[in-house]
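Accompanying notes for the structure given below.
Missing here: one protein chain of the complex. Every other protein chain is in place.
Moving on, here comes chain A:
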Amino acid sequence: MNSVKPLSTVDRLQAQAADHAGHSLKLDQIMHRFGEMVALRDINLDIQPGEFVSLLGPSGCGKTTVLRIISGFIEQTAGKVLIDNQSVAGLTASQRGVGIVFQNYALFPHMTVWDNVAYGLRAKGLSRGRVSNKVGEMLELVQLGHLAKRYPSELSGGQQQRVAISRALAVEPKLMLLDEPFSALDKNLRLDMQIEIRRLLDEQGVTAILVTHDQEEAMSMSDRIALLLDGEIHQFASPSQVYDHPATLFVSSFVGTCNHLSSQIVGRESGAYVVKVHGGGQVKVAHESSLAPNAEVLFAIRPENLRVETHPGPYRIPGIVEICIPLGATITYEVSIAPDKAIKVTQQRIAGARSLQKGEQVYLEPVSPSACTLFPTSS
């Protein structure tokens, strides 16, 4: 955290944050239909006070719809939204105390930065003096005090975003919803803003939900990630859990790069399954839930969880190097194990070390047998 700001502000805000320390949010069996189309089905989320949760999923999966239901702009077809274990049914958007930061920031173009931040405070009916104190404080917090008289069109993207977040935080919302707030920023600025916003929300102790289709963003910012596909939550867990133990095949293919190999269970050995990969070789995989003997499965393993060996072994997959892609710190190989089946393998690149050549015979072995997953296939 940088220490440019006078300490007094931070201290005061932290004291305030303790006062209105986070609120919890619970989505209880939310279902939503647009006409005939079911946009969301059976959404259950239990979010702790002060937690930062990402709602991750491809475009059109229903993320914005979830936010609009929480904020009260649309009413769910079925199910309940509870803030601090109280149902908010019947409360309008303006009564719920849910702050929103929009993708395009939605700053009021005809108002100055100052008036934008003051808007919610004036709507609350605060006295002139208190409005002015709070606005000053919020602008100081995002280091925009010197731009108070500007109009939004006279600000850069990052500055607009900081105005949007301070406008939303000024009214001390119970929850903060962020709908793809970083997608309009260029890459370097995006990282800065991600850090800054996470810091601000932590300081204020606000419970936040970030909607994004960018998995790196979700991974780096969140305490927990909820994966949404086609209106259903596939997994709700910590970033590392989601990455190492994807709950469904969708999660496995959506998050990071992953090899999916059709395989068959052929045995059990000291708590691990022996899996025969169609095309050649077998491996040992530690898997928690029980699978039927001889079951057909998809064996999911990340490229960086494979080690390249030069000698055959009982639990190695033989293959031939096809393509070699150096990426700076790492190097990715495409290894073909059967005429129409290739595996991606990522290795740390050691300076000066020889890299594998095209056509070379290699043997692949999982580095960690517990960071692989088996998905039963129906056939």
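As a convention for this text, a residue touches a chain if its C-beta (ideal position, glycine included) is under 8 Å from a C-beta of that chain, and two chains touch if they have at least 3 such contacts; residues count from 1.
Note that contacts and distances are computed from a predicted model.
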Missing chain's UniProt protein name, "ABC transporter permease", "Sarcosine oxidase subunit delta", "Secreted protein" or "FAD-binding oxidoreductase"? "ABC transporter permease"
Just name the one of A:45, A:61, A:83 or A:100 that touches the chain not displayed here. A:100
Could you tell me which of A:168, A:300 or A:364 touches the chain that is not displayed? A:168
Given A:50, A:79, A:120 or A:303, the correct residue touching the omitted chain is A:120
Of the residues in chain A, which ones touch the absent chain? 71, 73, 92-95, 97-100, 102, 104, 106-110, 119-120, 123-124, 151-153, 167-168, 171, 173
